[in-house]
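Then we have chain A:
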Amino acid sequence: MDRYYAYILLILGVFWLLLSGHYTPLLLSLGGGSVAVVVWFMWRIDRIDGEPFVIHVTLRVIGYSFWLFKEVVKANIDVASRIWDPNMPLAPVWVRLDTTVSTPLEKTTYANSITLTPGTLTTDVEDDHFMVHSLSEEGIEDLRRGEMERRVRKLGI
Partner candidate 1 sequence: MSLMDNLPVLVVILPLLATPLVLLLGGFGRAWAIATVACWVTLAATAALLQRVSVEGPVSYRLGNWAPPWGIEYRIDLMGAYVLLIVVAIAALVLVFARQSVEKEITAERRVPFFAAYLLVVAGLAGITVTGDAFNLFVFLEISSLASYALISLGRDRRALTAAFQYLVMGTIGATFFIIGVGFLYMMTGTLNMMDLAERLPEVADTRMVRAAFAFIVVGLGLKLALFPLHMWMPDAYAYSPSVVSALLAATASKVAVYALLRFLFTIFGLEFALGDVPLDLLLMALGLIGILFASLVAVFQENVKRMLAYSSVAQIGYIVLGISLANTTGVTASILHLFNHALMKGALFLALGAVVYRIGSARIQDFHGLGYKMPWTMAGFVIGGLSLIGVPPTAGFISKWFLVTATLEQNLWPVAVVVLVGSILALIYVWRVVEAAYFIKPASQGIDQAGDVSEAPLSLVLPVWVLAAANIWFGIHTDLSLGIATRASAALLGGAP
Partner candidate 2 sequence: MVAIAVIKQRNLFTIAMLTGIYSFLTAGLFMDLDAVDVAFTEAAVGAGVTTVLMLSALRLVGSQQRPTRHPAIALLVVGVTGAALIYGTLDAPNFGDPNAPAHTHVAPRYIEQGPVEVGMPNMVTAVLASYRGHDTLGETVVILTAGLAVLLLLGIQSGPEIQHNVSAMGRHMVLRVMVKLLLPFILLFGLYVQMHGDFGAGGGFQAGVIVATGFVLYDLVFGEGNLRKVLPTVWLTRIAAIGVLIYGGVGVFSLFAGHPFLDYSALADDPVHGQHLGVLLVEAGVGLTVFSTVLIIFYAFSGRRRQQ
Partner candidate 3 sequence: MIEIGHYNYWVAIFLMMAGFYVVIAQGNLVKKLVGLSLFQTSVFILYISMGKVADGAPPIQTPGVEIYSNPLPHVLILTAIVVGVATTAVGLALVVRIRESYGTVEEEEIHAMAQPADEKGEG
């Protein structure tokens, strides 16, 4: 757990350094102070709501992002063509999608990935299934094939 806060500290520190662009001793120390204050607040908040979310940023995220981006582009082309088609070939479906992802962060990533891909939209996240709304049956089929889920699980978050 303590490693987790050290981790946040590190990420926030990098965030600050990249944001700031002023590297005088005064601002650096102020930045250090700010980061410390924020981490303290996060620690306090975690204590109170009892829901600390452990983030493990791994390099795999980058690979996943590229894959996801490719999917997003494909889906975009699909939806865009539907929009411009004068007949608007829509066949919306709203179905239950069983999943095996378990941790909150995994679920969130998965749900958001689904939503991020145009044409599919997570409307509800339950213990063992999502409710997904899709513009067409094919979108759901793709999800059911489970490639995305596999990749999310491989992230190990």
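Of note:
Following the convention adopted for this analysis, a contact is a pair of C-beta atoms (placed from the backbone, for glycine too) under 8 Å apart; a residue touches a chain by one contact, two chains touch by 3 or more; residues count from 1.
In picking the candidates, the idea was that all candidates are chains of the complex that A comes from, given by their letters.
Computed from a prediction, not measured in an experiment: that's the story for all the values here.
Within the complex, chain A makes contact with only one of the listed candidates (1, 2 or 3), namely 2.
Interface residues of chain A facing candidate 2 in the complex, by the touch rule stated above, are 8, 12, 15-16, 19-20, 22, 27, 30-31, 34-35, 37-39, 41-42, 44-45, 48-49, 51-53, 55, 104-105, 107-108, 111-112, 122, 125.
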